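Pasting a structure here, questions to come.
What you see is the complex with one protein chain gone and the rest in place.
The block that comes next holds chain A.
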């Protein structure tokens, strides 16, 4: 139940908030799949707790000093 609410929120972010942020700040994520897609998949696959943990690790990897990873799907 909570998981579904989370996934809905993520979709909301992806479809409405992210495009508007892109208008102000430009493109953000460097990975494929993007961090929001990754989070969505991780939570639906592994559950809220582990999925969120994985997502946080993923976002922590998503910075300009990281140069060797682009393709980084949910394991």
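The rule is short, and it goes like this: a residue touches a chain if its C-beta (ideal position, glycine included) is under 8 Å from a C-beta of that chain, and two chains touch if they have at least 3 such contacts; residues count from 1.
The rule is simple: contacts and distances are computed from a predicted model.
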Options "Aspartate carbamoyltransferase", "Membrane insertase YidC/Oxa/ALB C-terminal domain-containing protein", "Sarcosine oxidase subunit gamma" or "ABC-type Na+ efflux pump permease subunit": UniProt name of the undisplayed chain: "Membrane insertase YidC/Oxa/ALB C-terminal domain-containing protein"
Touching residues on chain A - with respect to the absent chain: 14-16, 18-33, 35, 59-60, 62-64, 66-71, 73
